[in-house]
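Here you go, one structure.
Of the protein chains in this complex, all but one are displayed in their positions.
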Amino acid sequence: MSGNDINRRNFLKVMGWGGAGVALSGCDMPTTVTLEEGKETVVSYIMPEEYVIPGQGVYFASTCQQCSAGCGVHGRVREGRVLKLEGNTESPINTGKLCQMGQSGVQAHYNPDRIQKPMLRKGGALVEVTWEEAAAALADKTGKDSSLNGGRAAWLTGTVSGHQSVLLQAHLEALGSSRHYTHEVINNAVATQVNQDMFGEVQPTYHVTKAKVVLSFGADLVGTSMSPVHFSREHTKFRSAPRGVLIQVEPKMTLTGGNADLWIAAKPGSEGVLAMGIANELLAKHGLSGDALPGGLRDSIASYNTDKVVEITGVAKTKIVEVAKVLAERSPSLVLTGASTEAHEHGYQSVAAAMMLNVILGNIGKTITSSGEFPFPQLTAKRGDMKGLLAFAEHADKGEIDVAFFYGVNPVYTAPKFLNLEQKLDKIPFKVVLTQFYDETANRADLVLPLASALEDWGTHVPGYLPEDKIISMQQPLMEKLYKETHGLGDVLLSLLKMRKPEEYEGFADYYAFLREAFAAIPSDHKGGVGDEKFWMQALQFGVIPVNVAERSIKPTPIEADLPALKEDISYPFYLVPSAHLGLWDGRHANLPWLQEAPDQISKVVWGSWVEMHPKTAARLGVENGEFVRVESMQGSIEAPLYTHRGIHPNAVAVPLGQGHEEYGRYAKGRGVNPLKILNPVTDEKTGEPALYGTRVQVAKAPFDEKQKMVRFGGSETQVGRKLVASITADVFNRTEGA
Amino acid sequence: MKRYSNRLYEGLKRISLGSAALLVVFAAVPGTGWAEVPNAVAPKGAHAGDDVPQPIEFPHDVHAKINQINCMYCHTYARRSKVAGIPPTSKCMGCHTIIATDKERIKKLTEYWESNQSPPWKKVHDVPDYVHFTHEKHLDRFLFSNEGMDVERVSEVCAFCHGEVKEMTVAKKVKSLNMGFCRRCHEANDGPSDCWKCHK
Amino acid sequence: MKDINEDIKWAQINKDVLRSMENPRMGYWVAVATCIAMVGCAVLAEIWQYRYGMGYANLNWPHMWDLYIATFIFWIGMSHSGTLLSAILHIIHADWRKPIYRFAEAMTTFSLMTAGLFPLIHLGRLWNMYWVLPYVSDRGIWPNFRSPLVWDAFAIGTYLTSSALFLFIGMIPDLAICRDNARGWRKKLYIALSLGWRGDDRQWRNFRRTYLLMACFLIPLAVSVHSIVSSDFAMSIMPGWHITTFPPYFVAGALYSGCAAIITLFVLLRYFFRFEEYMTLSILEKTCKLTFAIAMVWTYLNLIEFASTWYGHDVAAKEVLLEKFYGPYAPYFWMMMFCGSVMPFALAFRKLRRHIPTMFVVSLFLNLGMWLERWMIVTPTLANAYHPIAFDTMWPSMIQWAIVFGSFGWFGLLFLVFVKVFPSVSMYEVKEMVYHRRTAAGKDPEVVLHHPHRRSDDEPEPSGGTPPPSGTPGLEGA
Partner (left out) sequence: MSLQNILTNWSQYRKGHEQGGFHDYEHMWGMAVDLNKCIGCNACSVACYAENNLGIVGKDRFEKGQGMHWMRIERYWDEPNLAPGVSEEFPSRGASFLPMMCQQCNAATCEPVCPVAATYHTPDGLNAQVYNRCIGSRYCSNNCPYRLRYFNFYSYYDWSWPEPLNMQLNPDLSVRDKGVMEKCTFCVQRIRVAKDTARREDRKVADGDVYPACVQTCPTDALVFGDMLDPESSVTKLWKAHQVELGKTKQHKDNEELRGYRIFEGLNTDPCVMYLERVREVEV
């Protein structure tokens, strides 16, 4: 393996002037006054850089790796340590802002549970080895002289993009394999499929700011969407006078729902019907033209008269009428979908019905535009989904995979029980896990390669969701590696490639060298007329590389939505809502104490799992806040404390993602439950994507468990008459601030 | 506007100033360096610091006294930052690849330089972590913005808190650098008295 | 009915009192051991809290104060009884106080010594406690004279010094008696402490003047001390604390709890030291009447406070009040109301007043009520102040209970040491009282003096309305 020393930048050794001294303060315990001379060591620079002044912070641009939104960050570096992350003002994704997960990037970097050395399975147990030994094992199993049939090697990754993705594809190519499975729990695979079929592209650009009304079927724009910070930025403009109206339809209140002007709880799975009903209102009562729709679709819309929709969805008629009215009156609008609509058995149709509203309302070309032709398709994000994991599991089960590499995923944690993944993994003879932390998947690996943290590594990223300004985002190390024996993804990939095709890749000393070359190879029309060196320096300085995109326009082809009736299940009366958590995300941040201690936005629970239920339902079941309930599906059961609030449909039971780790360090291990485990094997009929929200469960009271009890922030759920959060109507707001 | 002058305050101020002045008189130890920096009252008080063995016995006297090198030539961050900084090894090597290369200490330094390591210097002057002290502002007040003060004489300002380093080999703490020391000087030189100016 | 048996011989008085200071019985040592064990609990708890942080006391956001401060006020309140009995009643010439004021005064001093510990125990950084005192340092920093906690430090310091001095000065003639009857280390101690008291005219004259002066000084001091303690709360803006009537309310509460404690100790001393001759039922009855009167004042002030909160239309304060009535702390609140306002009616009945076991039990309940009162001042306000996000119900941890429990041990220990080292009944004042009663009854005071070797030129000359200087004869009497 090549050493990935910090290139071109001579960092001060970690710690130094003013750095060592973060001992106790404000804290002169009689015994601990430590001002003796000559006890602390100070480290001086060997060769100073001009811009580094001890005692003053310097900011370096990079890209946040906490989720795949690709926000630009500025890392504050002082005395060789990165202390804090701020948003990069140059990045069009987040324009200088960061979410809580981004803020916690430093905790992923300094996490006390990071793996510091490679681990190789020897005689059944993982033992720490040197990189040489690890590399030898890799070469032995995957090198060109090994007995590996390259086509039987596979990568299972999260969303990857940029040059790491290029190298990864190159590695697969060198192996002669096409087995790249991508897996993300929080995804919008169904919606992207509908986009593809309806608009001809996977991810058009949404212009929230241009819309006067946003009707969101469960799209948690400001929370767990494709780009939380970006949509929060948009939300601000959207909500400035003249103020846009946000209508949210979902079974369980998300953060976006908490900010909605109108929050509607539709029966889980009936969102498509509601969309049809609204379409019917629009066409029938408001005289909107349905000409763009195929005749069959128009007929089926007509069949959804409002009373029928009320019956199916459980939404009050007045609300349907009002929503249709406001959509008709305020144009343009924007209709979006999220997990709670997509992840059902007939999610594809529901999404299609919702997106069809955009066609009726004439939003295409106004609030939904094409994202254009990205000039570097090889760099774009390879989106993960649940389907990828399913395929991987199936192929592993069939014994088609001999060597598997894992990066950016923790499938043993995220796989539902029905998948029986552990057993299927056992059929893969050699499993290589590239990770920073000892997680559940690493626990079953044959070789664990410790990765450098996102703040120690090089890379380029193309965000999964690109706003109008398209970019490639730069990732550069913000400090010297904490642990010598960790390596960046790019370096590991290069090493793997050198094992297969030494003649082609021997020339690259490390990933940095590869990146330099790749940048030099970028066509000059993307370089804004500057030379290679300057282009590189600019990329480092600004952290983003603007990309010119060829424009395109969208011609929608509406899809007929065929919405079957909802099935009732008497023995499992509730829908399980495995809600995503802005913070712990899909569980990958459960080892960051800041995020564990940050209360959930809606329930305000910290450090554990909980079950959300409507107070009416809870009263019917005879359970109270804080008591434990057992949520049982056909696949198994989980027990967690109950939190009741009215922001959830009485037919739904929500359990947040993120907890229930069996490994993953001191902060995550043995805490809470993982709702993914009890999912039923239900998939969306059209796309084959597992329907995360399609599981039916029953709920019963369970014995109290002191260890897993619910801890919440706040002593009151109401303002008890104090003027804390005062509210006014949009009417007044537009009048006073609309100018 | 003195309309709201507070008699009680004035009285108490007089008393406290008086007692503080008395204290200063008592605390003054004759014989410590009385630097004659214009527009400044040098802080009084002495402290018997420990001898701190350093990896290389750096002779401040040779550099600052015999060779008359300005303090800020090596402690270059003092004018720009809160910390003065230990000079980078490259700065030492700037001269010592040519000068006095046969000396034992220089050989040791060269060894460090060649092995790409910085010598593990020990901290001599330290303030508690809850204290925010900035060299920059003090130098500005007593040196750069001080009328009639010559930048060449910076060592006299340094001596306020660091003593006559010129006369030492490795530095030794000769001022107490405690709150009383700071505050007496602030009072005498009209420094700020707001707690948060110095405490963090 | 008589306060005291006027036929009791002065020598007998000395004998009885001095006897009480001798030969501790097994029971005494058991009591001492118990107290030490209680203090031990508190010390362990405090060490833990000091080492690992206040969090182990279960204090939290918003319950920054709890039992420590409540118990602090309780003990401060208790200290007022001694002043009441010795100073106020002294000035108004209520001489039935004489047999019982000594231990009441000791109680004052010791409860102050206990109370003073609590603000220190409750500090997060105990080791810096001296920062509340103004002292000259080259750091040029002073305490914040606007803070009621600084006033507390001054008030308690002054009160403790004065009351200890008052106790000591009042004891000098008795210490001289002790000196004349002691041997060994006690002799040395009493020689030192009696300050060369000979009982001559000049000494008596100066003594009386000093004593009166101190009494006059102590009365306003005592009132101001508890007013200042009440300003810890009244000066804040918290609902349920920011109440104008707090100073008189606290003073009344203080006198109340002090009187209740006097009844308790009265019964105990009377029983264990067989002081039936001095601590008579009649005195008990008078104390009870006084307690009843104060209890009614306290009740009245309580009702006034509720009414002013209720009609004052301060919503937050009203909510705190309702929370006291119905909230999680309601059982304790109603128990306090019962103990503080209903129980004292037992004192209104002569039969009950004269039944010592009943009075003992009642006094314990009154004490409990007064302790609960302090808790109910501190905690419900913190639990339900302005900001609803910080509404919280908190129960103290074992650490807090142990320290509160231990404080009773500490007080008991001090008191136990006191009763064996110092005369817990004032001999000279009882003699004075007997003298007066005899004169009033028209009997010959000479008979009880009973000192065959008295020289005629030493004889005190009772003249006019002034009471005879007494004490000197007693020296020879034992």
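Chains: A, B and C, in written order; residue numbering restarts at 1 for each.
In the analysis below, a residue touches a chain if its C-beta (ideal position, glycine included) is under 8 Å from a C-beta of that chain, and two chains touch if they have at least 3 such contacts.
As the structure is a prediction and not an experimental result, all values here were calculated from the model.
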> Omitted chain: which shown chains does it touch?
Replying inline: A, B, C
>> If I consider the whole complex, including the chain that's not displayed, which of B:48, B:98 or B:195 touches that chain?
In response: B:195
>> Using the touch definition from the top, which of A:265, A:282, A:442 or A:471 touches the missing chain?
In response: A:265
>> Going by the contact rule already stated, which one of C:30, C:47, C:64 or C:348 would touch the omitted chain in the full complex?
In response: C:64
>> Please identify which residue in A:44, A:91 or A:111 touches the non-displayed chain.
In response: A:111
> Which of these touches the unseen chain: C:26, C:92 or C:237?
Replying inline: C:237
>> Which parts of chain B face the unshown chain closely enough to count as touching?
In response: 1, 4, 6, 8-9, 12-13, 16, 128-130, 132, 134, 136-137, 193-196, 199-200
> Can you list where chain C touches the absent chain?
Replying inline: 52-55, 58-65, 119, 122-126, 128-129, 131-132, 140-150, 153, 232, 235-238, 382, 385-390, 392, 394
>> Across the whole complex, list the residues on chain A that are touched by the chain not included here.
In response: 14-15, 18-19, 21-29, 56, 78-79, 81-87, 94, 96-100, 102-104, 106-107, 110-112, 222-223, 228-229, 232-233, 235-236, 239-240, 243, 245, 247-248, 253, 255-265, 322-323, 325-326, 482, 582-583, 593-599, 601-602, 604, 606-608, 616, 645-647, 666, 709, 711, 713-714, 716-719, 721-733, 735-737
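What we mean here is this: only the chains that are shown with their structure count from here on.
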> More C-beta contacts across A-C or across B-C?
Replying inline: A-C
>> Averaging over Cα atoms per chain, report the distance between chain A and chain B in Å.
In response: 52
> Distance from the CA centroid of chain A to that of chain C, rounded to the nearest Å?
Replying inline: 67
> What is the distance in Å between the mean C-alpha positions of chain B and chain C?
Replying inline: 57
> chain A touches which residues of chain B in the complex?
Replying inline: 49-50, 52-53, 77, 80-83, 85-90, 113, 116-130, 134, 172-173
>> Quick check on the complex: what are the chain A residues that touch chain C?
In response: 28-30, 714-716, 718-722, 724
>> Using the touch definition from the top, list the residues of chain C that touch chain A in their complex.
In response: 127-128, 315, 319, 386-392
